[in-house]
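One chain of protein is taken out of this complex; the other chains stay put.
Let's look at subunit A:
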Amino acid sequence: MRERLELLKKEAEAAIEAAKGLEQLRDVKVKYLGKKGELTTVLRGMKDLSAEDRPVIGGLANEVRTGLEKKLTEKEEELREAALDARLEAEAIDVTLAARPQPLGGIHPIAAVVEQIEDIFTGMGFEVAEGPEVETDQYNFEALNLPQDHPARDMQDSFYITPEILLRTHTSPVQVRTMEAKEGQVPVKIICPGKVYRRDDDDATHSHQFYQVEGLVVDRGIAMSELHGILATFAEKIFGMALETRLRPSYFPFTEPSVEMDITCIKCSGKGCRMCKQTGWIEILGAGMVHPRVLEGAGYDSERYTGFAFGMGPDRIALLKYGIDDIRHLYTNDLKFLRQFQSV
């Protein structure tokens, strides 16, 4: 009986080894270990054994069964692995084939610049104020020290709806509206982004509609050096580089002293190029100390409080920052153009 068991073990092991697939392996299992399998057949002869031999042979039979089961499991694992490998090989694809396109929109470059400006200024403690685009002559001009016959009204020919109501020509009226709403409280620290309108023919550098961001700070002891400080900080952040700034005297009816701020040309770093007309400088915004008449008109004592205001054009900043050569691109909404800013 021992010999038969040994022989059976050898045969079975050879059959397992030779199995060429899970199917065959299962057949082997049935043949040797199944209910009607050969091991069972051998064990049926146990009843003829002596009482001493029975436990010994029984133990041996168990050993053979365990051994074969282990071999079967190992072989099964091996075959499964091989089958999976084969399937995966068969599934191989050319990974360099084109991707299936996923829809992805994009931000408009002006909107992107406006958000950047908002984020920089809110980071410096500014709130974002808003005001109407259809404005009264009073807020758009009169309250900003631009009375009816003021020569500066020429600078910005406007779209009137009635003699008293027009499309705002700048975001500056929001200065006055904000101050009035604050009723003399300080500090006032706001920016106001929005659309403005002027009677210009649309060409490479003009648009009858464009964006402006107005800014206003009013508090005790605000000096022009702070105007310079805030705006220099802003300039470096919006262009993401270290820059020099230069203030030049200018004129706005609602600020005095008025300034224009230049930055070192971002294209040539100040060496002089076509973009900066060889000067090394580019103008990016206008600003100034709030005119006492504007403060007084909005209910702030101009002896106690001073402030500064500024205005900049997100359109212009977008042109500079992204190297856009024609402002009309910003309002044509050509997808071939807009797609260039998907990573903004």
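One rule holds in what follows: a residue touches a chain if its C-beta (ideal position, glycine included) is under 8 Å from a C-beta of that chain, and two chains touch if they have at least 3 such contacts; residues count from 1.
In this section, contacts and distances are computed from a predicted model.
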Query: The chain dropped from view, which UniProt name applies: "Phenylalanine--tRNA ligase beta subunit", "Putative ATP-dependent transporter SufC", "(2Fe-2S)-binding protein" or "Aldehyde dehydrogenase"?
result: "Phenylalanine--tRNA ligase beta subunit"
Field: Options A:Ala51, A:Ala98 or A:Ala242, residue touching the unrepresented chain
entry: A:Ala98
Task: Consider the whole complex, including the chain that is not shown, and state which of A:Gly34, A:Pro132 or A:Gly184 touches that chain.
output: A:Pro132
Statement: The one of A:Gly21, A:Gly59, A:Gly123 or A:Gly299 in touch with the missing chain is A:Gly123
Statement: Of the candidates A:Met1, A:Val186 or A:Met275, the residue in contact with the absent chain is A:Val186
From A:Gln116, A:Ser172, A:Gln212 or A:Thr306, residue that would touch the chain that is not displayed: A:Thr306
Message: For review purposes, identify every residue of subunit A that touches the missing chain, sorted by number.
response: 97-98, 100-108, 110-111, 115, 118, 121-128, 130, 132-136, 148-152, 154-155, 159-162, 165, 167, 186-187, 189, 195, 197, 199, 201, 208-209, 217, 219-226, 228-230, 232-233, 245-251, 256-259, 289, 291-292, 306, 330-336, 338-339
